[in-house]
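Questions regarding the structure given below will be posed in turn.
And then subunit A:
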Amino acid sequence: MKKVALIVVILCGAILIHATSEFPKWGEINSPASLHVSPYYIKYSVEQTDVPNIVTSVLADYRGFDTMFETTVIFCAGLACFLLLRIFNDKEEETESIFYRHIPSGIIIEFKNHEVDIRDEDFELIDSKFVPYDLIIKTVCRILIPFIQIFALYVVAHGDFSPGGGFQGGVILGASIILLAISFNLKTAIEKISEKTLGVLSAIGVFIYAGIGCLCLILKGHFLDYGKLAKILPIDPVKARAIGMLGVEIGVAITVMAVMIIIYINIASQGKHQEGL
Partner candidate 1 sequence: MELLIKEIIGKYNYWLYIILMMIGLYAIIAKNNLIKKLVGMNIFQTAIILFYISIGYKKGGTLPIIEIPHGHHTISPESIDISKYINPLPHVLMLTAIVVSVATFGVALAIALKIYKEYNTLEEDEIRMRLRGK
Partner candidate 2 sequence: MEVVHSIRPIAAILVSVSIIPILISCGKDRPNFREAWTFVAGVLKFLIIVSMVPGVMHGVLYTFNIVHLGPGLDIGFKVDGLGLTFALVASFLWIVTSLYSIGYMRGLDEHSQTRFYSFFASSLCSTIGVAFAANLITLYLFYELLSLSTYPLVVHHQDPEAKISGRKYLIYILTTSIGLVLPAMIICYHLGHTLDFRPGGILMGTGGKTILTILFFMFLFGFAKSAIMPLHSWLPAAMVAPTPVSALLHAVAVVKVGVFSIIRIFTGIYGISLLKSLHLGTAAAYISAFTILVGSLIAMSQDELKRRLAFSTISQLSYIILGISLLTPKGMIGGIIHIVMHAFGKITLFFGAGAIFVATGQKYISKMKGLGKKMPITFLAFFIGSLSVIGLPPTGGFYSKWYLVLGCIDAHKISLLIILLISSFLNALYFLPIVFKGFFSKEDDDVDVSKYKEAPLCCIIPMIITATISVLLFFYQGIFYKLISIGLKL
């Protein structure tokens, strides 16, 4: 297998490198790629869409359709992870014991019976896999997470003018919850944002995107033709495009966040949603 791989790799590499001889030099201003379609974007982005960040305008408007499916890919991945890993009846592995920590004293109690469910201020469920109980990490994270989330919102909202956008913001938002799950434990994170919420959110996010597209369709435009939103918003079509993009970005952010968390909890807990990293 290794020899075959080597031959394949060398062959592919040689063909690819050979073909670079016809490429324009790196950074060439007059390369075909920068002369054919992209000048249009650079020139007319502000005029047509009122968005100075061209990446955002191309992403969410000129090629917004790609991006919708990109979000769908994310949604699909979340769906797949859920479908593949989620286990509802975990009765097969009943022999595993559960650990509770008595917070004031730090004593850990082991329960062999799975049915035990202590909901007391003084007790907390801990993972049988080793999770360090560290006050410093917990406290720092508790302080940091709100700031991370605010930053995420900023990234989403400001994607039109500076680097950023729905994907980036959504990932940061998701990361904040994952951080919560890591620094505390999985149960805490799931209590904050339940599985059902995540599932619905992941669908709602993409639906916002597709819904805005459909709205344009209903307003007798083409699909995702945000300019038509001006008919129901008190603004001109160019501004409406910017608003449309913002809406879309928010949708993307919601889906990305939800799916990140879904993938994390399913993989970390092997689908049982009991305990994990």
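Per the selection procedure, all candidates are chains of the complex that A comes from, given by their letters.
Observations on the model:
Here is the rule we go by: a residue touches a chain if its C-beta (ideal position, glycine included) is under 8 Å from a C-beta of that chain, and two chains touch if they have at least 3 such contacts; residues count from 1.
From a predicted model like this one, the values you see are computed outputs, not experimental measurements.
Between subunit A and the candidates 1 or 2, touch in this complex occurs only with 1. By the touch criterion given at the top, residues 1-2, 4-6, 8-10, 12-13, 16-17, 20-21, 23, 25-29, 31, 33-34, 37-39, 41-47, 50, 52-55, 58-59, 63, 66-67, 70-71, 73-74, 76-78, 80-81, 84-85, 161-163, 167, 263, 266-267, 270 of subunit A touch candidate 1 in their complex.
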